[in-house]
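After the structure tokens below, expect a handful of questions from me.
With one protein chain withheld, the remaining protein chains of the complex are depicted in position.
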Amino acid sequence: MTGPDAAAVLAAEEVTLAYGATAVVHDVSLAVDRGGVGLIGESGSGKTTLARALLGLMRPRSGVVRYGSRDLAALDRAGRAEFRRAVQPVFQDGSEALDPRMTAGASITEALTTHHRMSRAGRKDRVAALLADVGLDPALAARRPHEMSGGQRQRVAIARALAVEPRLLVLDEPTSALDVTVQAKILDLLEGLAAEHGLGYLLITHNLGVVGRLCRTSSVMFAGRVVESGPTAELLTRPAHPYTRALRDAVPRLGGEPPRAAGRTEAAAAASGCPFLPRCPLAADRCREEAPRPRDVEGRKVACHRAEEVLDRAPVAHPRADASSPAPRVPHDGSETPDAPRQ
Amino acid sequence: MSLISVRDLVVRIGDRVIASMPELDVAAGECVAVVGESGSGKTTTLLSTLGLVHGADVSGRITVGGVDVLTASPARLREIRGSRAALVMQSPQAALNPTMRLGTLMRRALARHGVKGADARERAEEAVRAVLLDPEILRRYPHQVSGGQAQRFAIALALALGAQVVLADEPTSALDVTVQAEVVAVLRRLRDERGLAVLLVSHDLALVSTIADRVVVMRDGAVVETGPAAEVFARPRDPYTRELIAAVPRLPGEDGHETASAAAAPEEER
Partner (left out) sequence: MTAPALPELRRTPLRRLAGVDRLAVAGGVLLGIIVLAALLAPWIAPYPEDGGSATHPAESLLPPSGAHWFGTDQVGRDVFSRVLFGARTSLLIAVAVLAVSGAVGVVLGVVAGYAGGWVRDVIMRVTDVFLAFPALLLSLALAVVLQPSVTTVIVAIAITWWPWYARLTASVAASVAARGFVDAARCLGVPAPLIVLRHVLPNSLTPVLVQLSLDGGGVILTAATLSYLGLGAHEPTPEWGLMVHRGQSLFTTDWWVVTFPGLAILVTAFAFNVLGEGLRARLSR
């Protein structure tokens, strides 16, 4: 067995993923170890497909998904069982992730008994303990998914994932189907559990506020490529890629200026040159001709020819946008506006 | 004058009150947001204003554009829904006939209101531009447009027919942030430039805070707090409002980032 320090628990190395002839993820590399890693992107960016590959639910067309130092596709039976115990998913919607015909207890028991034999009494105790761990009344074990609230279902799904004592969780939009106050509680729970059990996690979301809170480092995906990755706080306060910036500026903030429409969100990714070209306010001739390769810029990796210019104009939290202008352009005059006062 | 006015609205199923709204007014050029979580009665309240609550007992007085909704004839109600009020829903594509180009859809709707030919085309293009869409979209079929575009088209359709009221039910929660921002920009613009009355229902407080003039917070079918948006967000009085505000995720560098999380108690069982 490989020591945890030798390699990341789970890593994608130049992975390309395709459905039929259509590649939806291109040459993506990403490593998840202890602590949280964020993966940010819009629907259609390929983030969920990448998650499926990391969970071993889909084989890469090229590139390698590694569990420790081993290629996931080449694991033997025992290795595969070990991988299954080590890496667990939590999906977006608890009502989808739980079998509608099974009680919460049965779902968790399935996880408990897949790898170990357990006595009936032992199972029952363990189910009760796991439910308590995720802040649920053990009596809920007898309920079916439709008899629970959205937050309860998501807690049951988390309890099931924890049942195999994993080292790492892949969280695919774990809260976006929930009410805001419930979201906050589920995030608290995940944060607490990760710290308590020393879990690593990959958090996939389109919500920048969520990664900002839970992930030290993050990657931003656009059209199947990682366009920027680095420390989350850096990414969100001083984005170096125009897309990261557009995402950040579109987030509505409490008491803040209206979110800024990035313009042309319906435009398809470019087939040649930089994929972000059709939506990019900084597009230059070079971007049309040559797809940017990821390069190191101020502590992060950015795939943009003009990253330095984006950075230079960046340190603005809430630019005063012209509310009626149809599509405010991303880099603006750089005038600094302090955060709006709150509470 | 209020374009939407609600007085003593109570919606009951059997003995259970699922929504009660003592007073709600939305004037021209104003955006009022009803905020709450699932089961708070916010959507029921919105649907009541169009007479769209079925299987429940609705009492009180509701007027939209001067028409009394609860006593109006079915034909009158259809007219309100068709041309006076634009209803924006989470999945607008479902409401668009998939076999018709958007332009055809628009033309037929206008023809029913006696607008035809060049007039109709002009109106259609003008309405589509007003929601920041390219008139080229009129040549497409519903499946060829994104969710955000379909949503904006639904608004344009009502605009072309002369709607003065926009009723938006969680208009952005199924959309990506960048697309959300566009829909919000459109709603703001319609309110500011065309003087539309916007009634917005949402659980997203951050979003609401960027557009609403006034806010009504609902929980379990009842209003717990109401007031000017700036006031409510700056000095929430009700503990539930405070909880909602605390639950909004912050970006790094914003104040309150460290204390943004709500207490880690499990939500109440239902």
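Just a few scattered comments:
As written, the chains take the letters A and B, and residue 1 is the first residue of each chain.
Basically, a residue touches a chain if its C-beta (ideal position, glycine included) is under 8 Å from a C-beta of that chain, and two chains touch if they have at least 3 such contacts.
Being a predicted model, the structure only gives us computed values, none of them experimental.
Here one chain is not drawn; of A:Arg34, A:Arg61 or A:His115, the residue touching it is A:His115.
Considering the whole complex, the residue from A:Gly46, A:Gly68 or A:Pro89 that touches the absent chain is A:Pro89. Within the set A:Val25, A:Ile40, A:Leu55 or A:Val127, the residue that contacts the chain not displayed is A:Leu55. Only one of A:Leu50, A:Ala97 or A:Leu254 touches the chain withheld from this view, namely A:Ala97. If you put the missing chain back, the residues of chain A touching it would be 52, 55-57, 80-81, 84-85, 87-89, 91-93, 96-101, 107, 110-111, 114-115, 146, 157, 160, 164.
Operating definition for what follows: only the chains that are shown with their structure count from here on.
Contacts from chain B toward chain A in the complex involve residues 37-38, 132, 145-146, 148-149, 176-182, 184-185, 188-189, 192-193, 203-207, 209-211, 230, 233-235, 243-257, 260-267, 269-270. Across the interface of their complex, chain B is touched by residues 42-43, 135-137, 140, 149-152, 155, 179-185, 187-189, 191-192, 206-210, 212-213, 232-233, 236-237, 246-262, 265-266, 317, 323-324, 326-327, 339, 341-343 of chain A.
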